[in-house]
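Some notes on the structure that comes next.
Complex shown without one protein chain; remaining protein chains in place.
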Amino acid sequence: MKDEVVITVPSHPKYLSLVRAVTVMMGAQNKIDDTVIRQMEHAVDEACSNVIKHAYAGDQNKQIGVTLRISPEAFEVIIEDSGLKADVASLKGRGLDEIKPGGLGVHLIKRACDVVEFDEKKEKGNRLRLVKYLKVKHGDKDHGP
Amino acid sequence: MKDEVVITVPSHPKYLSLVRAVTVMMGAQNKIDDTVIRQMEHAVDEACSNVIKHAYAGDQNKQIGVTLRISPEAFEVIIEDSGLKADVASLKGRGLDEIKPGGLGVHLIKRACDVVEFDEKKEKGNRLRLVKYLKVKHGDKDHGP
Amino acid sequence: MEIKITDHEGVKIISLSGDIDMYTSPEVRKPLLRLIDQRVPVIMIDLTDVAYIDSSGIATFVEGLKGMMSYRGRLKFFGIPERVKEIFNFSKLDRVFDMYGSMEDALKS
Partner (left out) sequence: MEIKITDHEGVKIISLSGDIDMYTSPEVRKPLLRLIDQRVPVIMIDLTDVAYIDSSGIATFVEGLKGMMSYRGRLKFFGIPERVKEIFNFSKLDRVFDMYGSMEDALKS
């Protein structure tokens, strides 16, 4: 069986908690470590918030597609929208030392995930791929792509 | 905004709790009455269990599609599979007075919902539509289709 | 689903917590049928922490009841949450299931 769940929600912030819950349950039902689940939950929430705020500029009538996939190697989540293309260069967030509201989401996503990448081949909208590698046995922690 | 969420899960029983959770959150985020939510949760769970057991004959490598929709009038859930066609005539369940395991799911679905209908136009597989009408104001409880 | 089995002077108590659905009911069925195989005379099911039950859970308990009837054992339920009781009633199982408010009541009768 392929452990893959796909969910599409309106681009309205009231559905963020639903997407978080699905992320958490996807991990839990597949016996993923709780720390990994919590980090992925946070990354997915920040990424979907950014889609609403930036890609859709607050338009709540669009859709966000979230694909969650678990393999022995990784917990992977793909987030798709049909909004404005993210300017990958500007995806920096604020300097962490500046104390000001905003600019934190991208930092939090990068901290939480091993891979954070926009699919440049997507024609319209954005496809963001978040990956957390799962611990391999025998203490081998070196499992980059 | 159209309050519609679509989720696709593998036809494995471990995903039933996830589908229930999405059903409950869909209702809760849209301020549906808790009793209505609980009934829809149960109907969706029994219907998805039947897809796994009967339409897919236990094959856990297929998919179940669940569309949840909320309007001012109704909470509606569509459950789709690509499995064996349900023989609508045999969808009876056991007589409630016979005490034996099984045959209860269909009764529970019918009890919980105002509308339970298979879409006869669907070519391959099944499309089951479950509807719970929401209370209209002024105590008008007569709100059939 | 968490399952705990305790012994009260020969009476076996199966305490369940979580949701009983098509995924978890086989986990309930296994220890229940094992005790029935051993012809345990009284088995009690503690439902206090059960948040949800569907028809597969009901089927499991009906199967257990039938198994125990074969040797005149007794299957008792206690701590039944409203939501679960409601399904028992609808399934007309309230007429055949032995149901009690508390463990003490179930042990006494």
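As written, the chains take the letters A, B and C, and residue 1 is the first residue of each chain.
Please note the rule applied: a contact is a pair of C-beta atoms (placed from the backbone, for glycine too) under 8 Å apart; a residue touches a chain by one contact, two chains touch by 3 or more.
The shown structure was predicted, so the numbers you read here are calculated from the model rather than taken from an experiment.
Among the displayed chains, contact with the absent chain in the complete complex occurs for A.
From the set A:Arg20, A:Arg69 or A:Arg127, the residue in touch with the chain omitted from the display is A:Arg20, counting the whole complex.
Contact residues of chain A toward the unshown chain are 13-14, 16-17, 20, 38, 41-42, 45-46, 49, 52-53, 96-97, 99-102, 104-105, 107-108, 111.
Please note the rule applied: only the chains that are shown with their structure count from here on.
Taken together, the touching pairs link the chains end to end in a line with two free ends. Chain A and chain C have centres, each the mean of its CA atoms, that are 42 Å apart.
Here the spacing of chain B and chain C, counted between their Cα centres, is 27 Å. Taken residue by residue, chain A touches two or more other chains at no position, since every residue touches fewer.
Not a single residue position of chain C touches two or more of the other chains.
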